[in-house]
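What you see is the complex with one protein chain gone and the rest in place.
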Amino acid sequence: MTALAFGVAAVVLLAGLYGVVTSRDYLHLVVCLVVAQSSTYVLLLGIGYRAHATAPVFSDHPKGPVVDPVVQALTLTDVVVGATVLALLLALVVQAAKGAGGYCDPDALNDLHG
Amino acid sequence: MSVVLAVLLVATAVGAIAVVTCRDVASQAVVLGAYGFVLGALFLALSAPDVALSEVVVGSVLTPLLILLALVKVRGR
Partner (left out) sequence: MTSRQRRLVAVPVGAGLAVVLALAFHGLPAFGTAHHPYGDASVRAALALRHTANAVGSVTFDQRGLDTLFEEFILLAAVLGVRLLLRPAAGEHQGTDPDREPRSPAAVRATVLVLLGVTAVLSVSVVLHGHLSPGGGFQGGVLAASGLHLLYVGGGPRTLARFRPSAALELLEAAGAGGYVVIGLVGLVGSGSFLANDLPLGRTGSLLSAGTVPLLNIVVGFEVGAGLVLLLASYFAQERLAEGPR
């Protein structure tokens, strides 16, 4: 189970990076970056997981073993902040495409144009 | 429980590969939404309801919407 959980985090990261490297479209590239980022969520929550334990919320049940709340707090803010940073990246893509007449291929945008 | 976790973990890996290998951005946004939903289910199974809640709303609603809006702008529809 350990190998599976952390293996999945590694596969997700490598899949995202593969997409970034082979991408022919900046929008596609940004989406692949989102996938690569999601591997950190899987890894962090995998580290904090405790078998046979409940969520670290005590409003409806008495205190028992719970999973690690620290990594969850890290992940939760990142999910929301990551979405706004994604919006910023997409805005950059929109501007780059505007300058290049609708082109979105990384290879076509190699040179700097004034 | 560990069977559910194992299934969801495998589904996450498959979902990530599906998003990356999808070359058409419009359909990629939809696959990404489904991937966000799988991640949300995985986080719920990992006893992280707080994270699951944000992932489902952000990953399967907000992110695909942003990508589609950017796509409309870039392609000029």
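Worth pointing out:
A and B are the chain letters, set down in written order, and residue numbers restart from 1 in every chain.
Methods note: a residue touches a chain if its C-beta (ideal position, glycine included) is under 8 Å from a C-beta of that chain, and two chains touch if they have at least 3 such contacts.
Bear in mind the structure is a predicted one, so any value in this text is a computation, not a measurement.
The chain not shown here makes contact, within the complete complex, with A, B. Seen from subunit A, the chain kept out of the figure touches residues 1-2, 4-7, 9-10, 13-14, 17-18, 21-22, 24, 46-51, 53, 55-60, 63, 65-73, 76-81, 83-85, 87-88, 90-92, 94-95, 106-107, 110. As for the chain not pictured, it touches subunit B at residues 2, 48-50, 52-54, 57-58, 61-62, 65-66, 69-70, 72-73, 76-77.
Operating definition for what follows: only the chains that are shown with their structure count from here on.
Subunit A contributes residues 1, 4-5, 7-8, 11-12, 15-16, 18-19, 24-25, 27-28, 30-32, 34-35, 38-39, 41-42, 45-46, 48-57, 66-67, 72-73, 75-76, 79-80, 82-83, 86-87, 90-91, 93-94, 97, 102, 104 to its touches with subunit B in the complex.
Touching subunit A in their complex are the following residues of subunit B: 1-2, 5-6, 9-10, 12-13, 16-17, 19-21, 23, 25, 28-29, 32, 35, 39, 42-43, 46-51, 54-55, 58-59, 62-63, 66-67, 69-71, 73-76.
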